[in-house]
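Note that this is a trimmed complex: some chains were dropped, and none of the rest were shifted.
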Amino acid sequence: MTFLRNQWYCAALSHELKEAPLGRIIANEPIVMYRRGDGTVVALEDRCCHRRAPLSKGRIEGDNLRCGYHGFLYDARGQVIWVPGQDKAPPGARVRAYPLAEKHGFVWLWLGEPALADPAKAPAFTWNDDPRWASCTGHMRIECDYMLLVDNLLDMSHLPFLHINTIGSARDLNARLEWERGPDWLRGVRQAPALSPSPRQRAEGVDFDTDRVQIMTYTPPGNVVIEVIVTEAGKKHGDPSSRYDTTVMVLDSMTPETESTCHYFFGLCRDYDIGNTALTEFSSKAVLVTFGEDKDMLEAEQKIIDLAPHAPQIDVVGDHGGLQARRMVERLLAEEQQGTRQAAE
Amino acid sequence: MTFLRNQWYCAALSHELKEAPLGRIIANEPIVMYRRGDGTVVALEDRCCHRRAPLSKGRIEGDNLRCGYHGFLYDARGQVIWVPGQDKAPPGARVRAYPLAEKHGFVWLWLGEPALADPAKAPAFTWNDDPRWASCTGHMRIECDYMLLVDNLLDMSHLPFLHINTIGSARDLNARLEWERGPDWLRGVRQAPALSPSPRQRAEGVDFDTDRVQIMTYTPPGNVVIEVIVTEAGKKHGDPSSRYDTTVMVLDSMTPETESTCHYFFGLCRDYDIGNTALTEFSSKAVLVTFGEDKDMLEAEQKIIDLAPHAPQIDVVGDHGGLQARRMVERLLAEEQQGTRQAAE
């Protein structure tokens, strides 16, 4: 068993589920998602029970999904309700249906035991559809283990190096970093004072130093929410005399596709100038440039790992978050495996 | 042993064997084919016995084939007759020669025991060079197990779905299907009455309903000939009052390249308007669009199969032909294996 199963995995952005079915590999399983006539979302096994064609090459018919090869018609529970050439579908003609929860513009899939799926426990990225925030979202496929991206997001010491041409500040070398953890979450606070403006801040007209606080919250298997508060250097968040005082929520969810590839779903929500659609437009492009820098490095890292998977590595203080996250996933995996064994006895 | 060996496999179309040698992988073996000065065709192992360069990168010299690397010259039996730097070729310098049969524009290769190769038993796609028919042929490489294409061609219930934008009729849902079989062949008759015009029929000016009969004949390992008779709905084939009465022979031969890729050789022969070369030209392009729809679906199906090769599947009435064909191939494989064992004892 490679991946946690009794977990909600982000599988799509709401706006991706429109006229056509959407096929994705999630944790090595082919999944097709679509939106029914009543607007609710459905996830089925993306493999026709007849000749194993992907149902995602078919079409939505009201509440149902029709295979594009021989026309097998599936209802939203995965039951075949029409087959060609005979009056009734054979008994057992069905594919697996997966619990799905749509919340605040993100669609969450439950791979494991359906009885255990509690939509209330799927992550709630509330900022994404809160009118007090301006938001943009995106999806990237990255050819790396999803945990490399968890490492990346929990260790922001890479900002002044990997992102020095976009959002990094050359002076961001002495941040204070503190972690706390609960049974199923990790929280890190990273405080970086008196930062010289990053290239992107300069482009926005910020020509003075700023203080930045990043509050990173991780929940398994691959969710990282980062609250980023930036104020004029030396001023407190909320101080009306600060020339700058913004909060951005960076919403990240990483979902394994295979052992060495993953889906990266993200949202960027800001609390300032929220009516400025040109800025939202700009942000949605700029974030692709920045995250493209991560993608490029992570795919290179994965190739080096593949060359010698057991090469040792050294941990430093910045790795605390990533290491804790990995330990949490390993513990949950062990618990799931034990649960599976007990259920089998 | 994955593939039948004592069988004729289509390996090329006649017009592909011209000035240059043609290299293809057939059932995991590298094969080079060429046409000699006297017009006869030759198939050799496509691997120079010297340094294993593919002979298909060489050139034809009269009856012989010269390796493009160091110039080893092979006669049509695969015997080396010249090597660089010494007066005589070393004993044993030869590659395997394969029996080849050219019939009606298709070239058939015998992979197995040469003594068993009887050209009379290679399929005869006679319509292809019969002056009473207008014909076009083609070759496609498809990244799927060749048996998936056999399944496809023996289950025409996919027409109103996969080909709904080309040759499918939306009303083609209630065809009558009957099968008979002999020891080494299968024949299915599929009768579909009162079909609304397909997009391609509309483009040809057919704006009335038609009846269609498809007579599918399968012979192992991968040959499917389909006689397609279309008449005005309610009229009999041959009735002079029918506004439409055509026969098209669809000639299909699928040859494994590897376990998960294949060659698809095909011909389309019509008995009407045979002097209309513009129509022939149009057909030869249109068939690529239609078969491109199959290729796209079959390659997607293969990827889903590769993801979980043992995922179960459900059979319906339309699968009878494909299942019988697979059983026939399995029986022949078992017979070949037994024969090999007996010969070894």
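Odds and ends about this structure:
Each chain carries a letter (A and B) given by its place in the written order, and its residues are counted from 1.
Simple rule for what comes next: a contact is a pair of C-beta atoms (placed from the backbone, for glycine too) under 8 Å apart; a residue touches a chain by one contact, two chains touch by 3 or more.
As the structure is a computational prediction, the values presented were derived from the model and not from experiment.
Oligomeric state of the entire complex in this file, given as copies of the one sequence with 2 shown: 3.
One rule holds for everything that comes next: only the chains that are shown with their structure count from here on.
Centre-to-centre separation between chain A and chain B, using Cα means, comes to 46 Å. Those residues of chain A that touch chain B in the complex are listed here as 25, 28-30, 46-47, 49-54, 57, 66-71, 80, 83-86, 89-90, 92-93. The touching residues of chain B, when paired with chain A in their complex, are 148, 151, 155, 157-158, 160-162, 173, 175, 177, 296-297, 300-301, 303-305, 307-308, 311-319.
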